[in-house]
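Here it is, the structure, as structure tokens.
As you look at this complex, bear in mind that one protein chain is not there, while each of the others sits in place.
Here the chain labels run A, B and C in written order, and each chain numbers its own residues starting at 1.
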Amino acid sequence: MMLLFYLAAAIAVISTAAVIVQTNIVHALIYLILSLLAVAVIFYVLGAPFAALLEAIVYAGAIMVLFLFVIMMLNLGQHTRDEERSWMTMQVWIAPSIMAAILLAQLVNVLSQYDQELTPVRVGVLEVSALLFGPYVLAVELASILLLAGLVSAYHLAKK
Amino acid sequence: MLDLIWLLPTFSLLGFLSLVLTAGTLPKRIAAIIGAGSVGLSFAVAVIIAIQFLGSGEEYFVKEVWTWMSVGSLNAGFSFYLDGLSLTMMLVITGIGFLIHLYATGYMDDDPGFSRFFAYMNLFVAAMLMLVLGDNLILLYLGWEGVGLCSYLLIGFWYTNPENGYAARKAFVVTRVGDTSMAIGLFLLFAQLGTLNIQDLMYAAETQWAVGSGLAVAVSLLILGGAVGKSAQLPLQTWLPDAMAGPTPISALIHAATMVTAGVYLVARTHILFELAPTVQLLVAWIGLITLLMAGFTALTQSDIKRILAYSTMSQIGYMFLALGVGAWSASVFHLMTHAFFKALLFLASGTVILSLHHEQNIFKMGGVRKQLPVSFWSFLIGSLALTAFPFTSGYFSKDEILLAALELDGPGLWLWMGGVLGAFFTGLYTFRLFFVVFFGDNKGHEPTQEVGGWNMSWPLFVLMVGALLAGFIGLPLDAVFGGHGEEEHDVSALIHGIMIAAPLLGIGIAYLFYYSKTFSVDKLMASPLAKSLHKFWFSGWGMDALYNWLFVYPFLWLARINKDDLVDKLYAFVVVLSRAAHAMIVKTQTGYLRWYALSVATGLVLILTLGVLL
Amino acid sequence: MILVVLIGVLFVGGVIAWISERINPDYPRLIALVAVLLDLLLMVILLSGSAGSEAQWLASIDAQWMPRFGISFYLAADGLSGLLLLLTAFLGVIAVGSAWDEIKDRPGFFYFNLLWTLAGVLGVFTALDLFLFFFFWEVMLIPMYFIIAIWGHENKNYAAMKFFLFTQVSGMLMLISILVLAYFHYIQFGTFSFNYHDLLAVSTGGELEMWVMLGFFIAFTTKLPSIPFHSWLPDAHSQAPTAGSVILAGVLLKTGAYGLIRFAVPLFPEASLAFAPVAMTLAAISILYCAKVAFAQSDIKRLIAYTSVSHMGFVTLGIYAWNEQALQGAVMTMLAHGLSAAALFMLAGSLQHRIHTRNMQDMGGFWPKVPHMATVALFFSIAALGMPGLGNFIGEFLALLGAFQSNITLTVISAFGLIFASVYSLWVIQKIFHGEFASTNFDDSQLTDLSRREMVYFGAMMLGLVWMGMYPQTFLDMSAAALGGLLAGSQELVTSVVQN
Partner (left out) sequence: MESIPIEHGLILAGILFTLGLIGVLTRRNIVFVLMSLEIMLNASGLAFIVASARWGHAEGQVMFLMILTLAAAEVAVGLGLIIQVYRRYQTVDINVLSEMKG
């Protein structure tokens, strides 16, 4: 299991890094899906099969398809790819990378002080739903409203 | 009838109201009847009241009409106080006031502001009556400010000329300086003695303050400030000559007979305070003396007929102050009364001259008009004689008393007396200089065809002539007011009397030699540069105007000009500049680039985390 | 209950006036006039009904609002409030009258703002719950902002913003002070309370009392205004429409003075005692400095605005002298200045309406053209310079008389304001009405004398001033009980604290 975890983690990191350096947007999207699926595996390993499923179906599936549709609608071709390449200069990367490096260093610094092991316990749909429709029912309602608002506004915005 | 004393100012006030509310729509005749008639009615009432009061033998009479304000321990009523002093003033104001009103109906006949003129005049009389009849200092202050206002309005009566407006404002502001000093005096009196009723105050001061105590000195100095402002004495005398910009009846009524003597009245009214502060009282005498001499010199150099009379008024009020200063309260009031007669006479006569010569006021452009203007000539002669204290005219008696009283004073008495005699000499000189230049010699351009004015202008002159001649024989009922040392037999040598009679006569004689017979030439005298500069100096009223301009007016104007936009506002403008600058700085961070904003958020995050890690 | 009706009439009238504009643009002014007249009538009934009674409070209502925080809807009027209410209602009528022909643009919203400002002022004068007081304080300011910003003259946005910032910032300081005070009540008595009478019992004590007092002081002296917080006033006045100026000068400034009398001093007697010399110094500086600046102005409305600051200095002086004469003087000055300044602003407004300039350099010699206006202007100028026989004199004289007993030096300095007042007042008359007619500088075709309607307003105000000047006892008696109560209360507190 440990191996699976580290393997999935490596895939996730690599494919994510590939997303942000890609110039071809469709390729990038594919890498992103890969990364999301890798994370879904990690979820599974950590004992959250329900989350893993949702990650695969909703995230890697539905949301990414949404992206794909839009990319197709925008019809970004070779021209965009050239443009992307011309934007990819070194100095664009310097400041964000340093920033991110510091951030990461701090995170690692903080996290390395935890010396705790976790033993994955399977927490299935039942427990999650009991919580969702128990104490968190208001949050669910709110989420539904949010989705409705997203739906309405997306419809409105995308209209000609 | 005494209860009806409130009618006195009411008549004039009603006259004022009816003239103001009709706003010039009344026919001239009716306006004249209202204007002069209301004062005439007041005079009639005043005479009846005077007879009753004197007949009753009471020392004083108080009538409260209504409570004006009553706040805590302050209780001031609209109440009238009648005693010998206010009786005298009341009769002078209404009597001479009536004559001048009557004269003015002729003098102002062709003026478009006829009814406005009489409205102001009536208001003046009402205010002046409040001043002398008020039984507390606040009511007196009401009249005091009221007459100042009317003086302002009437000096600037011909408002199209900005110079008149300037003169009017100068008069108001300069006297207001004095008024403020007086107001502070009132505050001090109230704070110390807890009342503003004049009689209570005098009693309280007499019983609570020692002679020469600091409070008495302070209070009497402050009140003196008010008095010198109103009476045009040093150092607040500069407004009076300019005040001649008003119509001549105004000069007669306000700036000769009544308002300018209010200062004398005030000091006489509060004489107990001055007796408690002998140093201040002596100061009063010196102020009077210096003013009378300075004004005498200046009068000698003036060429405007009304300005000469104005300086002579200052000089005569100087005599009154001198009298006050040496404690001759009755003599002072006596001179006030006689002065009212002969100075009103002189002003009104000069008004006739001016009007007959088509508003010419320069005496050197007049000359030889005695035949054409007989009434004026005789009026002027009698008035001048009274003014110079020619024996047995009214002025003689009053001035005589003042000088003798001064002589009797220990210490500086002799000096004061000598100054007074010198002043009398100058009075003779400048008065008859004016007289000879105007009425004798050759005519210089203005040929009057006939003397203007009907009965309403000449009758007042006749009455005043009689008054100027005979008022000296009137005995004023002042003994009760000033504690009985009114008329005293002065036991002095014939030499003193001789000198006092001779001094003005000498002045007249010199004037005769210079300006009538031309034995001596003024031009020759004026040839030397010293005389020229001296002449210029005296002509400008001893340079006091220039001095005050440099000391007060110019600095004030300068301050006003440089700070027109309000320095404090600039302070807030600085706040605005500061926040604008800060805005300009911060706005630079708003690049509009999304990535820049994201980077800022990230930087902030990193910084906060760094802080969290480090701490 | 009558107090609620008084305020309610204006609130409701404002809303109706706004709505009625849709029916007919002439309706709003009619409705506004009816509302203010109704208020004036009610006020007269209230005051005449209670005349002669010894009770300190003429009318009051106390209803719960937010009991959890000790906030109640507590309105009450004593003689002091009563006088100011009367002034407000009277000037309300005058203001509606002065706007009658002037406001053509969006009249409904204008009268809405006007009435709401007046309602706010009435609330300020009657609220005895500090939270409610603050509420009305804001209600009064925001409509005023609109009046200046929408119907003002050439530089209106600047002026309105300045007005708003000054009053809001100072109002915020006051809010903080109010909250601190309520918190102190909580500490000492265990409950929150914004009730005036409860807070009177709170003793903050020490250093903090001074700071809390300063919060009130700054709010009120900004409104008053006094140096150094006065500089919004000239701009606001010169830009505001005439009715706005009338309300601003006549009534709004008085809320500051009222606040000082009612709250700043009684709530913090010790701190006020210690602070009095500073306050009186500020007052003296205000009097002289603003009189001097006024003299330098060429914009007639700015000039009058500065004279207002100068005159309000006498009010501050009187309040911090804190004795009977001085307080009565301050109240009389408030009333008389309310009338005289409002009248002067109306005159300036009607001049501007006729010749479209406020610059005095362009004017001159108007007397023969407009004799009635000139006479009226002369009357109010001499009233402003403190002529005895008119209301302003009574106020200033009493204020100085009282102040002299507490601080001689500052009173003497302030008294010189009387001289300066005469300088600028007479200068205005000279510049505008005297001299040669200066017709070249402006279009004089519309320079007509006062209309009958205007004469009625001015006549009423003149009568008011003469009444105050000749028989001030009417007004002095009305406020005597209230001021006596305030004086007694604070004296008790100071002495008890000193004893402890």
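To be clear about the criterion, a residue touches a chain if its C-beta (ideal position, glycine included) is under 8 Å from a C-beta of that chain, and two chains touch if they have at least 3 such contacts.
It should be emphasised that the depicted structure is a prediction, and the values quoted were computed from it without experimental measurement.
Taking the complete complex into account, the chain left out of view touches A, B. The set of chain A residues touching the chain not shown comprises 1-2, 5-6, 9, 12-13, 16-17, 19-20, 25, 28-29, 32, 35-36, 39, 42-43, 45-48, 50-51, 54-55, 58-59, 62-63, 66-67, 70-71, 73-74, 76, 80, 83-84, 87, 92-93, 95-97, 99-101, 103-104, 107-108, 111-112, 114-121, 123, 127-128, 130-132, 136, 139, 143, 146-147, 149-151, 153-158, 160. Within chain B, the residues in touch with the undisplayed chain are 586-595, 598-599, 602.
Definition applied: only the chains that are shown with their structure count from here on.
Centre to centre, using the average C-alpha position, chain A and chain B are separated by 98 Å. Distance between chain B and chain C, defined via averaged C-alpha coordinates, is recorded as 37 Å. Residues 599, 602-603, 605-606, 609-610, 613 of chain B are the ones that touch chain A when the two sit in their complex. Partner chain B is touched in their complex by these residues of chain A: 95-96, 99-100, 102-103, 106, 109-110. Within the complex formed with chain C, the chain B residues making contact are 20, 23-24, 66-72, 74, 78, 138, 141-142, 144-146, 149, 152, 156, 159-162, 165-166, 168-169, 172-173, 176-177, 179-180, 183-184, 186-188, 190-191, 556, 559-561, 563-564, 566, 568-569, 571-572.
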